[in-house]
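Just below is one structure, and these are the notes that go with it.
Yeah, one chain of the complex is gone here, protein chain that is, but the others are all in their spots.
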Amino acid sequence: MGDLVAVFVIWLVAGGLAEWATVSWINSGPWDSGPYFYVASNLGTVGLHAFDFLLEFAVAIFMLVVVMIAYSAVRFRVRRGERPSQAPSQSRYNGTFVGVWIVGSIVLNLLFWIHPTASGLEAVYAAQLPQNNKNALIVDVAARQWEWIFSYPQYGIQQAVNNQGFDALWLPVNRPVEFVLKSYDPAHNYENIDYVIHSFWIPAFGVKEDVVPGQTRYLYLIPTHITSTKTNEMVRVQCAEVCGGGHPYMEADVHVVTPQAFAAWVQHQKHLQASILNLEGIVGDES
Amino acid sequence: MAPAMRGVLWGLVAFFVFNAATLAVDPSAESPYASQVSVTVGWFAAMIAYLLGIGGLEAVARPMFGLSDTWREAPGWRRYFGFSTDHKVVGLQYMLASAGGFLVAGLVAMAMRYQLMTPYLTIFGSTSDYLTAVGIHGTIMMFSVATVFMVGGLGNYLVPLMIGTNRTVFPKLSGLSVWLVPFGILTVALSPLLGGFTTGWRGYQPLAGSDTNGILFYYLGIVALTTSSFMVALNLTTTIIFRRAPGVTWNRLPMFAWGILTVSLLNLIWLPEIQITYLMNLAERLVPLNLFNANGSPAMYLDLFWLFGHPEVYIVVVPALAVWNEILPVMGKKSLFARPVAVLGLVFVMLLSGLVWAHHMFTNIRATEQLPFSFFTEMISIPTGFAYLAAIGTLWRSRLQVNTPTLLVLMSMFNFLIGGLTGLFLADVPINYQIHNTFWVVGHFHYTIIGGMVFSSLAAMYYWLPKFSGRMFNEFWGKFGAIWIFIAFNATFGNFFVLGLRGMNRWVPVYPGYLVPENVWTSIAAFVLGAGFLFHAAHLWWAWYRGEKADENPWGARTLEWQTSSPTPEVNFSRPPIVAANFYSYGDDAPPVLWAGDASHAD
Partner (left out) sequence: MALDTYDPSEESSLASRRGGLGILLAAQAVIPVVLISVRFLLASESVGPVNQVLGVLAAVLGLVAAYLGIQARGAASRGERAGYDSLLGWAVASAVLSIALLIVQWIAFYGTGTSPGSPYGEVFYVMSGTWLMYLLIAAFVLFAARVRGRRVAYGPDNYWDVEAATLFMSFVSLVGVVTYLFLYLI
């Protein structure tokens, strides 16, 4: 009995310290992003809450098992100078221990599956319903080897680029976005044999979706904070599925801005696009 | 000429002859020296010629056609470099081949970690070269180390001893299969000759379709390595079913034999599945077909791969769980706790492992499929936990000798616990959306495989060293090495979780600058870890030849392998052992294992 009490007390103390550290971690970072370090979307928040919940339980379970192992290894060891002998107790079964263990692990796993897994998925699915995304900004995303191409059909922007000509994703804050994800190459749309699987990932948004050749996928989310790649490099589009040699370079800058700044950016893009089209028109005339 | 030399020579000749012959008749050859078809034909011819040269000609091919078996094993250490029907020789050959794979793939890992110390390319010429390194590392580690060392190596050596028999049912099968391991390792390692491959160890389609021809050596190497594992599974399953000594009932079957039996069943079901998938991939390239590219079904390949791929990781770890409960009762001198629960745990892990594969595809599959797969994935932790239940129950109130094998087992339990608990996060779909394909995943599976399986393998090597060599390791240096790799391992792979959460994705030699400091620390720890493994190899090598002479049963164990002399004599048991009691019953009043009057020492 004494050993059991000792294990329990050590677990309470060590586990309590570990939980205190865990809670401090959970409450750290901008907007309490904690273990996710930087979360700026509604879907990311769902994942983060699930993570925080599981982390608190996982730390407690981890400490319990480690304390049991470490306590046994120290307390029941053959000490220096002692001769090894048969253990005094040869108990081969203990219904209470086995029962508590098995029932406990089943209950915990069912709990984890109901919350946060099923409940979190409910939240994710609800966020994907079109009726919950009225007035969504549509962004067509084409993933090719190796580039993300963003177009905004509602604003007639064919390929959004920054001033250096690199692809860039601009989003207004707090407005739902509908990403329409396809894996194809607008410039070589006859070579569909070479299309591969990519994965559309914005680390700061806490979500990724695979982009599979021959399929169109939809992802709805709401950016919740004004930020940009310059503010934090987790705010970037990154390919998360290996897609060949250019995989590491398959990234793009992201800007989450105020609606006013977004409107100004749209005008700028239209202007930019018109000048490119004019340029192409001139070249076309000469040939 | 040594058989190994003869095999290599015949293999090379066959490769060039068949390669040239195919080129001569192939109208579509892409290059004057090698085409996809000619390389594939040459490779299969080389494999057959190599197996014949190793000794298959005299020992297998001749008797098959009714001629006499003229194979004679070389004496002394030379017998390890040729075909052998002795399960102990085969087991050691497997361990050596597997350790060779560990060295090759480990050096590749060191190069990868060196590359990752900077956010721009240094020692790799291109990102594709880096991806090839990732693929070679993963493929060799998975198919020639993780699934081979414990099953082909320890399994072949120990299972016949543990069940009290002198030979396996198909000794020639094992004699040949072990030689496919170096052949497969070499094939994968030589893939850069054909341009390498960028898909990593999973060979994802449709990317593999647009890869260079190096992917051929990935497919072919895996065909060789999985064939080897399949043959082992077949032989050991049959041996465990049919050749147990009298008294070794199913209720008394040792834990490690249970572990090998369950993984062998997994191997028997899932290896044919992945082999036909790889043969389809091969046909897709050679013909070509449209099975898995954008015109076919890319997602089908993912399903076919992970259908095998997830049972694969249980193939890796189930023997490790069994080894814990093999060693702890001996070192604690206490009866194994809740043995039926521990065995049921292994069996249920085996059964459930076929129902969880799509959790590798949460960002890919449709929403209706996410909940059931996350359900089974979370449930599989319950039978896995039974190994802990038995181990902790055994430790409780034991008389534990905290020596090197015990320490490594406890460390393995610690590491695997982290591996398992981090898997809980991956099984949760909303979290998976963020950490899938990041370094979190890489950390998770390295914790289960290195932390679980490699640490347990080292524990097993120290525990059974007196059995293999008749000599004892040095307790101080053994513990020193164990603590060394424990610290270095956790420093390396613990960092992976944080890296993953901070947005470090997989397969990138070039990454955003804010991740540099953490990567530098991780790499330094990884180099220390690599050195730690070399230290263990050197220590084991030294102990094998120069260690102190060990007693015949230095741990006072009850399982059958310790009931014959150490090192194991040529004939395991000169008289058949008859088992009359449980192997895991300790205590002063425990009945003797062997039936009285049947001392089975080989003297």
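Order of writing sets the labels: A and B. Residues in every chain begin at 1.
Throughout what follows, contacts are C-beta pairs under 8 Å (C-beta built on N, C-alpha and C of every residue); 3 or more make two chains touch, one makes a residue touch a chain.
The structure displayed is predicted, hence computed values, not measured ones.
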Query - Left-out chain, listing which of the shown chains it touches - result: B
Query raised in the report: For the full complex, which residue in B:20, B:190, B:276 or B:483 touches the chain that was left out?
Result: B:276
Report summary line: Only one of B:74, B:300, B:355 or B:487 touches the unshown chain, namely B:300
Report summary line: Across B:112, B:291, B:392 or B:508, the one contacting the chain not displayed is B:291
Query raised in the report: Which residue, B:309, B:556 or B:576, contacts the hidden chain when the whole complex is considered?
Result: B:576
Report summary line: Residues of chain B touching the missing chain are 63-67, 164-165, 169-170, 230, 234-235, 237-239, 241-243, 245-247, 268-273, 275-277, 279-280, 283-284, 287-291, 295-297, 300, 304, 576, 578, 595
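As a working rule, only the chains that are shown with their structure count from here on.
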Requested in this report: Please work out the Cα centroid separation of chain A and chain B, and write it as a whole number of Å.
Outcome: 31
**Report entry** Interface residues, chain B side, partner chain A - complex
**Finding:** 126-128, 131, 198-200, 204, 206-207, 209-211, 290, 293-295, 298-299, 332-339, 341, 361, 363-364, 367, 370-371, 374-375, 378-379, 381-382, 385-386, 388-389, 391-393, 395-402, 406, 410, 413-414, 417-418, 421, 424-425, 427-431, 433-434, 436-438, 501-503, 505-514, 556, 585-588, 590
Report summary line: chain B partner, complex, touching residues on chain A are 3, 35-37, 43-44, 46-47, 50-51, 54-55, 58, 61-62, 65-66, 68-69, 72-73, 76-78, 84-94, 97-98, 101-102, 105-106, 109, 112-113, 116-118, 120-121, 123-125, 128, 183, 192-197, 199, 201, 203-204, 206-210, 212-214, 233-234, 236, 238-249
